[in-house]
Every structure is written in C-alpha cells, then in structure tokens.
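A single protein chain has been omitted from the complex, and every remaining protein chain is retained in its original position.
And now, subunit A:
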C-alpha cells in the first residue's frame, strides 16, 4: 500500500519533481530559512516513476509568485508547481527560467564590481538558454552555468 511521506496541505504551494537532493537549495532560492514564518515540509529521495528519485517541498500558508518560483528552474529545471487552496490544486505549472535575475546568485568573477564590499549593489544577471542554461553578469559580462556554486 502506498504511504504518504508528508501530509497534504490546506493552502499554499507544493513544489514537486525537484531533482533529488536539491530541496534545500530550493528553500535557499526562495529565501525560506529558520527565521521564516511559514510551515514547510520537505521530502527528499522520494521514489518517482519519471525521475527515479525526487524531492518535494510544501509551503503551508504561502502563495509564492510565478516569477519567484521560476528561479527554481536554475537548479531544478523539471520542477512543477501546484498552488493549493482548500486541499485542491487550483493552478499547476512547470517552472521556466526567468529572463533576468537580481540577487540570489553572486558573480563568480572575483574582480567584478558586484562582489565589491561596501558598495550598495545588487548582482544582476541575464539568463540565457542556448544548448545549456547560463547566467551572464550584467556588470562584468562573465558567463557561468554552475548556479549551485554561486548561490548567495
């Protein structure tokens, strides 16, 4: 008999089909940490027919914006988002990478002004999809695709 790993939520956002092991990074991208008010359930290495193993994140009582959720595509391109109201899915969509990104990532170029201490500067990136997904720093032009290593 199938067993529910984590319980259903009444209202909020469910992020499904996250690549196994990436759920903590998803929380980081969404700015959810120990200081956040939301109730968060997290399941890792859940068996999945499509993916073998996957992670799931459920955020109770919070409706995250589509733009905010699309940032997840940087590290979990196959993730799906379910918006839940009264235990029912009212909206479902796949994440798509944003065209522009402010914050979240830091430029890997140590000589970039966006890494300068004491400057009131927010790193800005263009997100470009060619054969692979990569970010281009709007300040120094450095191109990179290793998003996980460069999360703020």
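Brief remarks on what is shown
Throughout what follows, contacts are C-beta pairs under 8 Å (C-beta built on N, C-alpha and C of every residue); 3 or more make two chains touch, one makes a residue touch a chain; residues count from 1.
We adopt the following convention: contacts and distances are computed from a predicted model.
You can't see one chain of this complex, but its UniProt record names it "Aspartate carbamoyltransferase", from the set "Fe-S cluster assembly scaffold protein NifU", "Aspartate carbamoyltransferase", "Cysteine desulfurase NifS" or "CoB--CoM heterodisulfide reductase subunit B".
For the options A:13, A:70 or A:114, the residue in contact with the chain missing from this view is A:114.
Against the chain not displayed here, subunit A makes contact via residues 109, 111-114, 116, 118-121, 137-143.
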